[in-house]
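Got a structure for you, questions after.
The other protein chains are all here in position, but one chain of the complex has been omitted.
For clarity, chains are labelled A and B in written order, and residue numbers in each chain start from 1.
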Amino acid sequence: MNKKILSAVVGAAAVAGMGATVASAATLDDVKAKGFVQCGVSTGLAGFSAPNDAGDWSGIDVDLCRGIAAAVFGDAKAVKFSPLSAKERFTALQSGEIDVLSRNTTWTMSRDTQLGLNFAGVNYYDGQGFMVRKSLGVNSALQLSGASVCVQTGTTTELNLTDYFKANGMTYNPVVFEKLEEVNAAYDANRCDVYTTDQSGLYSIRLGLSAPDEHIVLPEVISKEPLGPAVRQGDDQWFSIVKWVHFAMLNAEEMGVTSANADEMLNSTDPNVMRLLGKEGAFGEAIGVSNDWAYQVIKQVGNYGEVFERNVGATTPLAIARGVNALWTKGGLQYAPPLR
Amino acid sequence: MDNNSKSIAYVRTQESPTMAPPVSTGGVVGWLKENLFATPRDTVLTILTFLFLLWIVPPVVDWAFISAVWVGESREDCLAPGTGACWAFVEAKFGQFMYGRYPLEERWRVNLSGLLLIAGLVPIAIPSVPYKRENALYLLVAFPILAFILLTGQLGLEPVETPLWGGLLVTLVVAIVGIVVSFPLGILLALGRRSEMPIVKMFCIIFIEFWRGVPLITVLFMSSVMLPLFLPDGVSFDKLLRALIGVALFSSAYMAEVIRGGLQAIPKGQYEAANAMALTFWQGTRLVIMPQALKLVIPGIVNTFIGLFKDTSLVLIIGLFDLLGIVQQNMTDPNWISPATPATGFVFAAFVFFIFCFSMSRYSAYMERRLDTGHKR
Partner (left out) sequence: MAHQEGVPAGADDSGRVSLMNDPKARGLVFQALLIIAVIAMVYLGVSNAVANLARAGIASGFGFFSDRAGFDIGQTIIPYTNDSTYLRAFFVGLLNTMVVAVIGIFFATIIGFIVGLARLSKNYLVQKFATVYVETLRNIPLLLQLLFWYKAVLSILPSPREAARETGVEVAFSINNRGLYLPRVIAEDGSSLIFYALAVAIVAWFVIGRWAKKRQIDTGQQFPVFLTGLALVIVLPTLVFFVTGRPLSLEYASLQGFNMVGGWIIQPEFMALLLGLSLYTASFIAEIVRAGILAVSHGQTEAAFALGIRPNLTSRLVIVPQAMRVIIPPLTSQFLNLTKNSSLAVAIGYPDLVSVFGGTVLNQTGQAVEVISITMLVYLALSLMTSAFMNWFNSSVALVER
């Protein structure tokens, strides 16, 4: 009986086209055939990937996906978003449900090697931090012994937390939830003294608490959390596209090319800019897209600096400083290989 | 008849006028005495219950009506201390609670599907309306196809992605697909479990007992994180579709047991009569057994549907936004977050679920009474 249903459902769904997709080995061909990039994002983390009431997504991770769409199709809108929980994200990528996972995911060795993923870069250098109520009078994470700590499962956060408390000889009571919304609600209801996750996440979450001003993020950063997009192993072409869309955005910022001046820059005589904007060489063809790919990315989405400022920068409610996410020329860690 | 004149003086000649019943048994006092204070134990119970109600009802009424905020623009309106329910939140988010993020200009399609559903459900629910068979065919075959075309956007309609679906729409889609798929499947499984072919019987028993023995949440986890790995390279399903597969398998096991109950209640003579009429197995099943058995299990099917309808709320754990899921998600909307918002959202969701489930359970009880008339002791 089982078989009948499955085959019937597969057949019916495939015929009707209700979400059942058949992908070929080359992700790029598949993406071109269906006409859009399917991008895995979070279920809602302000500044990284969050939908508004109308269902339009925005955030750093979202803009990377739009950049990929701009590179492939010349149209930043040719992208669809799949909100994924922490648990689902890797299966969704492994099974081909999404083409790229851009969901504030930490690059670790085991994920890179054992889960069949390739991380294509780091679009946000983060680190795990702690948030507490001001009324507790705590100003260092080392004073947190004995506290109840709210944490989301399925993240590297949970393991870092254990390691940090252990290394400092402190104890804690873990309160673990499956979904971000549930962790937020529990912390807001004072179920825990401490909320721990990536620092960028803490700023974002603080906005959603009933009294944001009553909470502070402690200065300690207890881990390295390089967040970046991931693709399936075994498809080097697609891997290159995702990697170089990110690098193109960084290079553009370094060269001062923005979405506003991209058209002017087309007339630039600087060979670096000419290569970037597709005036010289055939870098796009080498990765299977048109030669003006980077121009489209910058024109439609912007360079890395613009994306950062627009989504999490000083003018947004998150107000996160560039810090380690500044370009290497400005003392940060964001460094792109040259485009040549 | 002159006997009367000779009758003994102290024998009454007329009926005495009826006296009013003693105060203690009639009127309000009598009712109170009989229903509330019949024995000392009753008196104690009454007082305890009354005190409990006194403790619980006034604050609830105050919260839900008197101190509630009925109109407002944002959280500011619901922040005042002592505020009750923040109904303005429900008002502002009502569209999302019903349709999720389904595009505004396309919502007529959801409404039309709803109307088509009601058009099929009302006549089939009223026992005296004829054409039950055609009606059932409409609900089980025609309506799903129509609703599928309308909701996903086939045949030239603007396509709407399932991640945009949400709210009551998803709740109803999951529950109805579950029941529509599980119905034929349940019939097959129930027949298989009663089959005399040992292997067929064994498969059906294993299938039914397996799905009945595991929690729905693990089934949903299975369909969301494990199923994709079992599909051929490159084939993938939509998240909603995967949840639907899980729900359909799960509910068909329950449905099979309900239908099997109906089959068992059919006297052996009916099977023998069908055979004696030289009907083949499928003819006999279709023309003699099933019409009787299915009629018997209508209340059971409705009850299964109620269970399924409530269970759809579990899809929020795998990240689909059903009614409860979207209510929960909107509670964290920075624009509306306030101490009163979560409780308001939960109460609203509970109210919607209650309306649906309670009316269905009333209907099921009505059918039970109607079908049961012959068997009263």
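Everything that follows uses one rule, which is that a contact is a pair of C-beta atoms (placed from the backbone, for glycine too) under 8 Å apart; a residue touches a chain by one contact, two chains touch by 3 or more.
Computed from a prediction, not measured in an experiment: that's the story for all the values here.
Across A:77, A:134 or A:166, the residue that sits in touch with the chain not pictured is A:166. Of the listed residues A:58, A:233, A:290 or A:316, the one in contact with the hidden chain in the full complex is A:233.
Annotation for chain B: contacts to the undisplayed chain at residues 34-36, 38, 42, 45-46, 49-50, 52-53, 191, 195-200, 203, 209-210, 212-219, 221-222, 225-226, 229-233, 271, 275, 278-281, 284, 306, 310-314, 316-317, 324, 328, 339, 342-343, 346, 349-350, 353-354, 357-358, 361, 377. Seen across the whole complex, the unshown chain contacts chain A at 2-3, 6, 86-87, 90-91, 94-95, 111, 113-116, 136, 144-148, 153-155, 158-159, 162-163, 166, 172-178, 182, 185-186, 189-191, 193, 232-234.
One rule holds for everything that comes next: only the chains that are shown with their structure count from here on.
Centres computed as Cα averages put chain A at a distance of 41 Å from chain B. Interface residues of chain B facing chain A in the complex, by the touch rule stated above, are 96, 101, 103, 148, 152, 154, 161-164, 181, 185, 188-189, 192, 203-204, 207, 224-226, 228-229, 231, 233-241, 245, 248-249, 252, 317-319, 328-329, 331-334, 337-339, 342. Those residues of chain A that touch chain B in the shared complex are 1-2, 5-6, 9-10, 13, 16-25, 30, 43-44, 51, 53-55, 80-85, 87-88, 91-92, 94-97, 178-179, 181, 184-185, 188, 207-210.
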